[in-house]
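These notes concern the structure reproduced below.
The chains shown are only part of the set, and none of them has been moved.
Lettered A, B and C in written order, each chain numbered from 1.
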Amino acid sequence: MRITIVTGFIAWAFSVGAIAADLPPPLEIEETGSVESLPASYPESWMMVDEASFFSMYGGRVIILDVLETNPAKRIKGMVHKNLLGNFGQHTQRSEFYVLESFHERGWRGKKTDVFVVYDRSTLKIKKEIVWPTDRMQVLPERYAMTVSGDGDYVFAANFNPAASFSVVRLDDHELLDTIGTPGCVLTYPVGKRSVASLCSNGGMLTTVVNKDGSLKSQQRMEPFFDTDKTPIFERPAIIGGHAYFPSFKGVMHDIDVSGEIAKYNGSWSMLSDEEKAANWRPSGLGLLDKDDSGLIYVIMHPDGAEGTQSHGGPQIWVFDPKKKKRVKIIEAPNHAISVAVSRGKSPKLVVTNGMLGLDVIDAQSGELVQTVTDFGNVTPLLLHKSY
Amino acid sequence: MKNCAWLILFFAVLPDYGQADSDRRQADTDQRRAKFNYQLFCQGCHGPDGAGRNGVPRIHSEIGVFLKSQAGREYLIKVPGAANAPLKDAELADVMNWTLNQFAGNSLPEQWREYTEHEVAEYRKQPLLEVLEHRKTLLQELSTQ
Amino acid sequence: MNILDKFMEKSSRHVAQRSSRRGLLRGLGTAMVGAASIPLLPVARASEGGAQASAPVDTGDPTTCDYWRYCAIDGFLCECCGGTYNSCPPGTEMSTLTWIGTCTNPDDGRNYVISYNDCCGATQCANCLCQRDERDRPVYRADKSNDINWCLGSSSSIYHCSTAIVVGLALED
């Protein structure tokens, strides 16, 4: 009602104004209520930033960011909430992504409810919310606290309370199917079409094969391939062409074959020359590695490694070709690196969470800094993901 | 063995330099190591008193019931927290025995024997996959005994 | 929500040095220009080209706090959050309750009625904080108050960012 009347004013003002001063016509009345939407598939230069909001975890979110946009005001494309170190996963084919988060009835108090939320990539609206049957894993951001199955039809999401398990969501109807125990083994690495590997406290892996109805088909343990005390590995692999590459704290790359129904150990190779070993070069960081579409692995490295430095990040990003088991490039991190992610496509960009908790965007080919991105609401952007 | 505290105090107050001393001191060291290992590998979840928590089974005054059957005896070693612990077989046996002595209380059967290194090695080869289900079944069986 | 003006004034200095922003600005995760630190375009500009008279003119930059429509705005500019000066970012909802102000478009010298609709239903955008209080009044004049969380009438009361929508022409006094 108010709007109608005001429009009347404008018509009046226009006629008066035009006669009086030869001004341009007045601005049109604008609609209230309009809301933007995004493409169903995001451009390669968009990244999904896991802003953990470590200093106020109720404010955690995933910020959708165009890291190549030069106008700071136009970099943010949207954001969704991700409460209390919520876990995040994406589908590469379906136009949706997933947040598994927790809420207390009264913010910090009252009954806790964990919920699995399916977001539409285009509208950023919630397509489905599933109340979770147990306590999801609540840790610093991981890429494999949740995974889409190899056949693309399920999500497996990790639980920990501290009994370890994962729950299965069917994506066709977004139904929660089952929860499967993985005693002593955590996280969810996709194996074959519908299997999940988890890393175990004895230095081995457990593969869980899941039935079509989401129930447990079988579980099989892999012999320990590292010593969790003496030769620990990072729980953060690069999974490329049916192989999951897990670097150790000291620079041994373990190769797990995840192409079949059951994960198989496939040996290891050193990431380091003897000189580098002597200088104690080691992988380090939170999101310490990522892969590009051509199958290269990018790992943050630092010299003078020691017990306790495994999360410090480092000054360089080393690029490995896992097929050749060889380093192919060294990229300098202009402002230190604590996490790294690589964008999709033929001209991948390295997006580095730097020591000041901003983002350095680096051309992966040339190694040159494209731009540093800050002031997008970032406080603790601990982990980044490609977008799809 | 519940009076090990007394024993230790005894050693503390009266340092013994006599015959059989090295054996006893070895036994004492093993006890201390067992407690240390309990602290390092178990206490974080089971608590300093074995009380258990949300999602963590209670040990205190309960763990002993499992020793009433062979399956229960194996269960305690096959649970991933035990089987997967970065401990040698003998150390794991010591931790388990220490835990039983320390926390099991009246839940222990009247006759029971401590775990040996050898049997621990055997049991832990196959850690359990369905711990909770197995535990439930076991407890049902034990309660009907 | 209009307290941080002075703070913004200070930080606007930092904005000039975009590459090495620090201090409060960095801390608060904003990219903001203080109110009125860049002079508004003169009214005359609109009349420079006679041909322009055939179409409405609005040449301001909605990514800056100085943009004319923002004269009584508070909070985070939706323009920097995935929305625009008059639309909400994806996934949010535009408030139905709002406060209303009048601002002058320097391009045509007219006063427009501006509806400052908040976008609601997502955690604070925390970008492009812009605080201008022309004709803002305390809460006893709720219709003119930007201290109030106007998402109160929406399905989520969570404030995300603010738009500035032309809903009419103002009458001169």
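By definition in this document, contacts are C-beta pairs under 8 Å (C-beta built on N, C-alpha and C of every residue); 3 or more make two chains touch, one makes a residue touch a chain.
Since this is a predicted model, take the numbers as computed values, not measurements.
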- Using the labels shown, what formula gives the copy number of every chain type across the whole complex? A x2, B x1, C x2
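FYI, only the chains that are shown with their structure count from here on.
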- Hey, how far is the Cα centre of chain A from the one of chain C, in Å? 33
- Task: Go ahead and note the Å separation of the Cα centroids belonging to chain B and chain C.
- Result: 67
- Task: Go ahead and note the Å separation of the Cα centroids belonging to chain A and chain B.
- Result: 41
- Note on the structure: Where chain B touches two or more other chains at once, the residues are none
- Can you list the chain A residues in contact with two or more other chains? none
- Query: For chain B, which residues count as touching chain A in their complex?
  - Reply: 45, 54-56, 79-81, 83-86, 127-133
- In the complex, chain A touches chain B at residues 135, 161-163, 181, 183-185, 200-202, 206, 219, 221, 227-229
- Task: Write out the stretch or stretches of chain C touching chain A in their complex.
- Result: 18-19, 21, 25-26, 29-31, 46-47, 50, 52-58, 63, 77, 79-84, 86-94, 105, 107-110, 112-113, 115, 117, 119, 122-128, 165-169, 171
